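Heads up, one of the protein chains got dropped from this complex, but the rest are sitting where they should.
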Amino acid sequence: MTSPSEIIDMDRLDHTRCRTWPFLQDFCVTCGMCASSCPASGIDGFDPRMLVRMASFGLVEDLVDARWPWICTMCGKCENVCPMQIEIPDLVRNIRSRRDREKVPGILHKGLVAALETGNNLRLPKEDFIFIIEDVAEEVAEEPGFEGFKAPIDKKGANILTTIHNKLVNTHTEDLKHWWKIFHAAEEDWTATSENWEGTSWGYFTGDDDAMKVMAGRIVAQMERLEVNTLLWPE
Amino acid sequence: MNNTTLILGNGPCAGIVAENLLTAGAKIIIATRDDTCNFDGSADTGALQIMTQTRLISCKGSVGNFRIHGTQKNKPVTIDAGRVIISEEDQRMPNFSLYGLNGSSNVITLSQMKHLLKDSSSEKTILSEIKKVVFLSGLVKESTPIIAKDVMLFSLLLQKDSNIKTYILTKNLKVAGDGLESLYRDTKNAGTIYIKFTDVAPDIHQNDEDPVRIEFFDEITSKNFRLTPDMTVVDESIVPSEYASDLAKIFDIEIDLSGFVQADNVHRYPVLTNRKGIMVAGPSRSIRDVDDQRIDAENAALAVTGLSGEETKAQKAQVHDGQCIRCLTCYRLCPYHAITLNSRVVVMPDACERCGICATHCPRHAVRIADLEPEAMSALIGTGGGIDKQQTFVPFIVAFCCRRSAARARDLAVCMGYHLPQGLRIVEVPCSGALSYDHIFGALGNNADGVMVLTCHKGNCHSEQGNIYADQTVAQIREMFSRIGFEKERILIQTLASNMGAEFARIAGRFEETIKELGPSRLKKIGLSENSTPTKSKIGKRK
Partner (left out) sequence: MADKNVLIIGGGVAGLSAAVELAVLGIHVELVEKSDFLGGHAIGYACKAIDNTCVKCGACMVEEKLQSAVSHPNIKVLRGCQIQDISKNHRFSASIRQEPLVIDRKKCTNCGLCLDRCPVDRAILQGFSKNNHPFYAVNKERCLYFKDHSCTICKDECPETAIDLDKSASEHTIEADAVLIATGFQPFNPKNKPYGYGRFKNVVTALELENMLKRSGGAKKPSDDKPPQKVAFIQCVGSRDAKLNHLWCSKVCCGSALRMARLVRERQPETEVTFFYIDVQTFGKDFEPFYREVREDIRMIRAIPADIYETEDQRLKVNFVNHPLHETREDIFDLAILSVGITPGEDIGTLSRIFEVDPDEFGFLKGEHKKMPVSRNGVFTAGTVQGPMSIPEAIATAGSAVWGIIQYLKR
């Protein structure tokens, strides 16, 4: 990590390190639109323009070791506005993927490991999950207009299979009701799954492509098992 | 009328001019200071004359009849030509001192790098030793697309062909040229690194023992870096050839602030000068890339073709021998070099553009343009204003308007629907330089309550100086008025362009308000009747 007053010898840098990366970062004209659009710009020193340039320079260790590349929320606004079509979120992910997993900040990797091992970030057992869903569904059924409401789980042949954010069965169970009511009013034929219901794939944020593949694979397996053709994966 | 065109220059641009004119069947003379002429005149020698080792000394005459004196191989020579096209090459001055560097084996100019890249043997020797090249461009003075193109092209070649790491350090990257944005992208694809600075420049150190060391703060990463290139390439400033200022003096042609042989005045675009029949093309007139030079050459050829004695009915300036005392004021002031000195001082009608500067400055009223004389203009001024039906004072405002700018602006104002003051009278003049004290006093004598002098903007006057002189004249009149107790606010001078309709209306409206507040001019009560003609001023026109 370089401190502000330190002078980096450019001779020591290998600018070709990232040239094989497919993110087009070398085409940057430093227009600043990415940084202008970024909602996290300036937080903890995060700056997508700076990140792109450091990759161009080959300052990979600085990027991997720094805290600030983890501020990015992956919203994608930068890529959307970039006139040179630089794939900045993927660049961020690539940098994140280069860190040792124990050094991944916060609970991101821990939650991911939990998901890989148990199917959800909270290590919530299957019975507990089903209990919570049914409990909240009963509350909905007590409301006028929603008599007989049931939240389908593992319904074969449904039209839509939806994943669930772990927050909804933990601290924000009330939020389940909003979209359930919409589905009910629309008479939509939907289902959740009792296993591998987790929608938040933290491998996306930690740059862990393999983990993402596993989690996506599990969801697809559920679709195949239940013979559902449409996936709703709000993430 | 001599139909031969004299072309000055020995570079590609002069060559294209020559080629074009010969193809069009014109007779040309190419004159160069150099020992040999690069133009391959294998065409009909009857139409082409080549003069080498030729330096020019003076040029007299006007379009169709230039007589140019010079030396060829140090012997006096005279060239008669109908037109002249100046197309000397420019030169590139290395910017070493701007960056605090001295040229050396590893600190070279762009031109030297170009040479290196062309020379295949150097690839194996000099370039094979080098791993890192830094280009310094536009870090102190802004660069141009021509230089930027060289910088990027050389960087691309070094990266692709020789696998050399290149850095381009610049402030604003100049990509305003055909293909430059694509070239920029190609260089990045090849691995070129760009460091762009905004307000602060890099620190550049050079001494005998160490290689060049460049330290800088990169604005995007907010980090400090050090570069120690094996070779540093310094950009160049493109400036007019040394001969250019000589030529400007010889031909009495205006130069711009950088010394190029053409005033920076839109009326001269693309290839004209203040002297009819003398054109300037290519690197002599400005920083021009290869394609632009070709366009200039063709425009010069076209200009030559078009100069076949256009007849105009308008009266030109004339010298009345009886009054002329050969003070040479008119000769010195004429922006078009239209006055010649033989045994008498004579105005060359083909060159005269009726700006009137000679007439307003002649201390003896010897040179005049008949229809622009104050008496003649008085008839155009007529009378106006007065008191309207509601008993309100309607100021009679005389506006002397340069025909190229203010008069057109007034037309546009009317078109756009702006209301102009009721008592406004427009008097068109070919140039505001034609306005003397007598014109303005004459208007006041014709019962004007206020006089506006509306000229072209500075730098936009066709005669380059006319508006400046008008400005001085009005300033002196205002000063005089304030000393004698007459309201100087009754005289206004303002610059305009032909497309400024809204501004014309605003200026006229505000002036009318001013005059309304001042009330009718007292000169009206001082016995100057409507029909009296102003007497010629006997006061010397000292400046």
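We just call them A and B in the order they show up, numbering each chain from 1.
Here, contacts are C-beta pairs under 8 Å (C-beta built on N, C-alpha and C of every residue); 3 or more make two chains touch, one makes a residue touch a chain.
As the structure is a computational prediction, the values presented were derived from the model and not from experiment.
Considering the full assembly, B:R294 is the residue among B:R83, B:K276, B:R294 or B:R490 that touches the omitted chain.
When the full complex is taken into account, the listed residue touching the unshown chain is B:K174, out of B:K174, B:R425 or B:H439.
The hidden chain makes contact, of the residues B:K73, B:K131, B:R344 or B:H457, with B:H457.
Taking the complete complex into account, residues 20, 23-24, 141-145, 172-182, 185, 196, 198, 219-220, 222, 256-258, 260, 264-266, 269-271, 286, 291-292, 294-296, 298-299, 301-303, 305-306, 310, 404-405, 408, 411-412, 414-417, 456-460, 494-503, 506 of chain B touch the chain not shown.
Across the interface with the omitted chain, chain A contributes residues 27, 29-38, 41-43, 45-47, 49-50, 77, 81-85.
Basically, only the chains that are shown with their structure count from here on.
Chain centres here are Cα means. That of chain A falls 62 Å from that of chain B. Considering their complex, residues 2, 4-11, 15-16, 19, 26-30, 49-50, 53-54, 56-57, 59 of chain A touch chain B. Every residue of chain B that touches chain A in the complex is listed here, in rising order: 132, 165, 167, 184-185, 188-189, 191, 193-194, 196, 215, 218, 220-228.
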